[in-house]
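Please read the structure below before turning to the comments.
Only one protein chain is missing from this complex, and each of the others stays in its spot.
== chain A ==
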């Protein structure tokens, strides 16, 4: 690649997807075929799809774990599982769904959609993007290796000390989890950095901060939250590991340790995490619901402000997970009040969605049904959340099935329903083929009925006093019928999810071609072919409104007209445009990296390192660390083709 000058004027031209220029871009941007491309690709669309597929893989595994537990609990005094097996299953189920499914599935959508909705050619850090995926996969495998050996984490996903310390839990179970979470945190952190910088730097010119699609606001907010929250849990797990392995005294009961510090550090992370795994999903709904209401979202600005406010407040409510730990009354009152306040921004979003449906002309598609179900389930999960925000009620309900019902209404209601709706919307963009609407109806109603049948009775079981995490119960407690209903519902829910997979498989083999814009939607991704070419856009689009494809009919043309096929060419090698953070004025021409093996190799070295730590094989850990350093050095070595080196006379 010839070295270009230090600066140049953008060359603006009209170009389409089937021109010579587009063919050259395709050649520059496409990944190599086969295994080489698989291991080295940095294409955000490829990575996004991998995230989605992997997250769904974990969803299925976590779901099977849940079904086994539901068989065990369907009748009193069952002996399908031993208590130890049951402990491992509920722990892995929580870890899988909360960490290995809930965020990564949203990262999949965000990775795929960010550059497309922002009018960019890739993410800000394409190699970091690949790295984030590989680390996610490797840390997931690392944690699951324990289950294969029958040594899985067995103290629940929040692993309270002192149970989780070595004296009470001597096996390597918790070490897999502790090191696995530190490992996984790296993926979340670098992924978050990438989303934040992409949001700030990679928007199409003219896409000022009040014109970006809401899904990017959701992911931006969650990513900033992650940057501040993830260190807490990585630190806590590191401390737990050293307490277990090296005799430190962070959480021990003797030598001045403080078991409660674990709960503080864990929930200072894990409460914000609740918003991290729902805000991007809420963003997907805020963007896609209007497609089917045939009008823009009601209250764009307040929804954005509510999103940010929710995240900020989300850092101030962690203590409501600890109401039963004997903290001072004043602290309980303060955090109870904060937990009530946080319902306000959540309600703002709900009312905005309802108003959008109310004042729109809804088209009842499967996606619309999922979004409507999402709103209804959000309300149920929200109300049970408000109930547990009250200290006296929480004291009664803590550690009962009521809490289990609440977390599932929140996570399935606000995450899975949004994700399934979003798949019906955006999968056709990714594959070029629509999903069946007929099967979609079956999919939706089975999921809705199965989910409510499976989880609503848990509220009642909780009120009846059934504690969570018991592996069985006596017949005379009277919990049998409701547990049977719950188990039946969970199998129905599983069938519903199976229908989705069948629908996807059928769509891939002989679905109806989607065309560029099957929903007649307003945002930039729908101006590209389905699936989009590796370079996304033949020219950098120039944006003049919030709804580039609807602006004529909405009359949103005060600032001029958006130009989608006439703009800067940027074809001197892989290039992208950096724009300013607020008003998206062009600032620099970025040189984008070629495909690279470095992210994969560094991940391998890191996996070796963590395995060494787990086994106390220090030289293995050290070799892994050196590998990481060497890989990072190669990765970061200045390259002329990336415009990182001084230019020399030829």
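To be clear about the criterion, contacts are C-beta pairs under 8 Å (C-beta built on N, C-alpha and C of every residue); 3 or more make two chains touch, one makes a residue touch a chain; residues count from 1.
Everything that follows uses one rule, which is that contacts and distances are computed from a predicted model.
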item	value
From "Carbon-monoxide dehydrogenase small chain", "Malonyl-S-ACP:biotin-protein carboxyltransferase MADC", "ABC transporter permease" or "Cytochrome c oxidase subunit 3", the hidden chain's UniProt protein name	"Cytochrome c oxidase subunit 3"
Listed residues A:125, A:142 or A:526, member touching the removed chain	A:125
Residue touching the undisplayed chain, where the options are A:10, A:67 or A:145	A:10
Contact with the hidden chain (one of A:140, A:489 or A:568)	A:568
Hidden partner chain, touching residue among A:24, A:166, A:249 or A:469	A:249
Chain A residues touching the omitted chain (full complex)	4-10, 12, 124-125, 128, 189, 192-193, 196-197, 200-201, 205-206, 208, 227-232, 234-235, 239, 242, 246-250, 252, 255-258, 261, 264-265, 268, 542-544, 559-563, 566, 568, 578, 583, 585-591, 629, 633, 636, 638, 642-647
